[in-house]
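With one protein chain withheld, the remaining protein chains of the complex are depicted in position.
Which chain is which? They are A and B, in the order written, and residues in each are numbered from 1.
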Amino acid sequence: MAAVGFCDHLVLARVLALLGGDDAAARSICASPDVSALGADGAVTRWTVGQMRATRGSLEQVQNGLNVSFVLASAYQVFVMQLGFALFAAGVVRPKNIVAIFLKNLFDTCIAGLAFYLVGYAFAFGAKDGSSNGFIGNWDFALSFTDGSAGQTGLLPPWHLFIWNWSFCSAATTILSGSIAERATFSSYTIYAAIMPAWVYPVVAHWLWSPYGWLSARNTADRILGIGAIDYAGSGVVHLVGGTAALVGSIVVGPRAGRFSGEGVSARLYRSTAAPQLYLMGTLLLWFGWYGFNPGSRLEIADDISSTVVGRTAVTTTLSACSGALTSLLISYSRHKVWDLLSTCMGVLAGLVSVTSGCSVIEPWAAIICGFVAAFVCEGGDQLLERLKIDDPVSAFPLHGLCGAWGLLFTGLLAKEGYIQQVYRVDPGHHRMGLFYGGHAKLLLCQVIAISVIVCWTASNMTALFWGLRLAGWLRVDAEKEAAGMDLAACGQFNAQGAVHVHSSKVPTTK
Amino acid sequence: MAAVGFCDHLVLARVLALLGGDDAAARSICASPDVSALGADGAVTRWTVGQMRATRGSLEQVQNGLNVSFVLASAYQVFVMQLGFALFAAGVVRPKNIVAIFLKNLFDTCIAGLAFYLVGYAFAFGAKDGSSNGFIGNWDFALSFTDGSAGQTGLLPPWHLFIWNWSFCSAATTILSGSIAERATFSSYTIYAAIMPAWVYPVVAHWLWSPYGWLSARNTADRILGIGAIDYAGSGVVHLVGGTAALVGSIVVGPRAGRFSGEGVSARLYRSTAAPQLYLMGTLLLWFGWYGFNPGSRLEIADDISSTVVGRTAVTTTLSACSGALTSLLISYSRHKVWDLLSTCMGVLAGLVSVTSGCSVIEPWAAIICGFVAAFVCEGGDQLLERLKIDDPVSAFPLHGLCGAWGLLFTGLLAKEGYIQQVYRVDPGHHRMGLFYGGHAKLLLCQVIAISVIVCWTASNMTALFWGLRLAGWLRVDAEKEAAGMDLAACGQFNAQGAVHVHSSKVPTTK
Partner (left out) sequence: MAAVGFCDHLVLARVLALLGGDDAAARSICASPDVSALGADGAVTRWTVGQMRATRGSLEQVQNGLNVSFVLASAYQVFVMQLGFALFAAGVVRPKNIVAIFLKNLFDTCIAGLAFYLVGYAFAFGAKDGSSNGFIGNWDFALSFTDGSAGQTGLLPPWHLFIWNWSFCSAATTILSGSIAERATFSSYTIYAAIMPAWVYPVVAHWLWSPYGWLSARNTADRILGIGAIDYAGSGVVHLVGGTAALVGSIVVGPRAGRFSGEGVSARLYRSTAAPQLYLMGTLLLWFGWYGFNPGSRLEIADDISSTVVGRTAVTTTLSACSGALTSLLISYSRHKVWDLLSTCMGVLAGLVSVTSGCSVIEPWAAIICGFVAAFVCEGGDQLLERLKIDDPVSAFPLHGLCGAWGLLFTGLLAKEGYIQQVYRVDPGHHRMGLFYGGHAKLLLCQVIAISVIVCWTASNMTALFWGLRLAGWLRVDAEKEAAGMDLAACGQFNAQGAVHVHSSKVPTTK
């Protein structure tokens, strides 16, 4: 064996022996003059250190890639919820307003896309040089600085988190669409659909999800009561915000004509012929989307703790949905002696909304309790609205508002200490656990505070918005248009699905 | 350069040289007194060994994370099949029973969720301290011991496998729903929907998929004929079980009124106006879900063998679906001279069901043969039921039962030895291959045994169940309710989709 580069044949032989005969590596080692000073053993050790560093670097890239892939796939599933919401709401409103609901649910995600891109995302998560304040973010408007991948410290903010957060923001925005359906104008909805993703939602998201938010359990520096409120996937940030807005909207816009007057008062208004198909599809697509919503909220899956948490979240999400559905089915059976599909669908959603806050930090059996109670909360909320003569056609407030609040409370009752430590990477102590595990109500108090401030913030903003629109005379269509239906009056289209059944004599039964 | 920790400046210089100048690493090495005994070279070598061990550990976590992510994403796709089944069945039954079908398909997955959580999963896969018996699992009821992630040896069972297996169990359970549609009571279906996921399905899953099952090709210790039966993704465990139950159910409950009597006997009963849309959507969503069902059954993708097997499985699944669809289209064209959408949809499903058993161990061209024959099996099964006057409204037995059995047989004919060794990690020998590759019918015999015991087990359990329900008078609704349709009679809802077409004079044509 001849000498190679700076290795004489003895050194080369030793290098090759140490490398197990790897010729190419030996050549590269011997190509550097350092081999003389380091000796064969030292040079191979140094080469090994370098190789390991490169392997470590590649591993981190694979890890990042897996996390990006996981977050994006989850975000796409959440995006499917947009279709789920559209179908569910269309199945519940009257047939003469179905096209309008479809259109609202399609264009609000488009408006949210632009509004969240321009300012919302910056308000929610913008943190220049890794610092922000507790109330609102203020950096990276229009994604001006976004140009990176996951978790690369020191690099620019990554792209995929915008998609993830937009999909959530769209969901929060669209919740209201059904509750003002059949009588609000398109222009007022357009204004709402810009303000919600640009301002109202991002601020709440910052409070509870940014590492700088004053309520956030992820804020390790300065969080309320030293422990922060737990809203893992958004019973509060998404559903309570959307549900509260829906309540305000439906109160300010007022009930649909005939909803609480005349014969058959309080009866659900007449529904589309395709309704069962629409809300069944809507419900199952929402359920599918929730597997992106809840497990995806971990944002990481490339380590053992994360993959454990993601798996557990999928289990609790499933069991709460199952339990909510069966409970609602039985409630409606016991009341009406029929097996009601719509109640069952609403039970699924009640279970899903309410488990969204605590899904990663509760036991499976607790998820069953969570969904069980949620079914009653939703049913009770519906009856309450009925009694108060508030007309919320798609039950957005009971489903998203009340069940969202119940979810936050529930986390304060049955969150498990060990799971909280695992999910939020905190040390033991602080009595950071649900009341029933001996948590001294500290966590429960945080949850109550979270509910209160979310409701106050959303309600005050929404009241200002909708009262403003109402005073300006822009909020509600006139009685004739309402009777004709939004499809004909605003969308230039007659949704013939219910054509032969339509009551109003003002509407032609054929096109 | 001054001394650092236990390194004098000479040792430090050598350490730094070996580390390629990594200051932080050098400080950490010099902080340990061992450096004196080990010397600079030894200390760096030891540090390198430690670093490599840490890298290896992180790598295993990433590997686990990828596998968990893959299994969960596949499970969610399988969950979409629940919607696919609901839409397909709703498209095939009469319009006055669509809401009932939707409800059954929604709540059976919820019941399955609770029943499988409480006992089913433990019966199927529970194995305390890594041991079980060949007939039934018996540990981890109510997920009491589940609290881990993927593949962590010695740790608790992982969460994600529950989701995966629940999605399969739901599919097996829901297959029957259409075959007793339009005349079975809700309460009897509810009972069925608890027993199937709690008892009947889990036992078969244990036999064929647990590493301890007496029929399982994954049982390396003690499997039948030394090779075990191959049912990769469940032509047997899911489809033959569901299809056999469907046959028993439809026989015991008896045909729908008018199905085989009066004018137009044996004609398919009248269908919904939205039917083509429903079964087209159902079929394509099922096809989509099957890409979770079959390729996902590998449960791993983070190594070269797994990613090869997963990719091949996607290819064979696709080709069998395509071939089944086109064959069915041509069969129906040659018989009726029309291009029939429903036949084509059923051809897709026939191809998919039958390739499910062997999808990972056959060649692409074999998949085309598999789907080709499946189309004839399904068509023949339909004609057989017609002749035997068995009323299976959604053809669940021909599609899932017969095509499931054909799939198992087919694997015994054309499974390739090299692929079996790759998938099941077995050594050559044992004539473990399809008959046409020279397998001496040993594998084929295993497949026949599997078919026999699955049919016997399922049929005996289901006969007991449905006869019991029939004797108790709970099984079938009375003639008046059947004539009115389950939607009106049981669900309190009139599915107006078919409103203007409904025959029965007892039903009002407007609400």
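Basically, contacts are C-beta pairs under 8 Å (C-beta built on N, C-alpha and C of every residue); 3 or more make two chains touch, one makes a residue touch a chain.
Keep in mind the model is a prediction, meaning the values are calculated, not measured.
The omitted chain makes contact with just one of the residues A:F6, A:F79 or A:W457: A:F79. Remark: the omitted chain is touched by one listed residue; of A:T109, A:S132, A:S250 or A:S320 this is A:T109.
Touch with the chain that is not drawn comes from one residue among B:S132, B:S216 or B:T318, which is B:T318.
Taking the complete complex into account, residues 34, 37-38, 41-42, 45-46, 48-50, 52-53, 55-56, 59, 62-63, 66, 69-70, 73, 77, 270, 272-274, 276-277, 280-281, 283-285, 287-288, 291, 295, 301-308, 310-312, 314-315, 318-319, 321-323, 325-326, 329, 336, 338-341, 344-345, 348, 364-365, 368, 498, 500-501 of subunit B touch the chain not shown. Touch with the hidden chain on the side of subunit A covers residues 14, 17-20, 22, 41, 44-45, 48, 51-52, 55, 58-59, 61-62, 64-66, 68-69, 72-73, 75-76, 79-80, 82-83, 86-87, 90, 98-100, 102-103, 106-107, 109-111, 113-114, 117, 142-143, 146-150, 152, 158-160, 162-163, 166, 186, 274, 278, 490-493, 495-497, 499-500, 510-511.
Here is the rule we go by: only the chains that are shown with their structure count from here on.
Distance from the subunit A centre to the subunit B centre is 29 Å, each centre being the mean of its Cα atoms.
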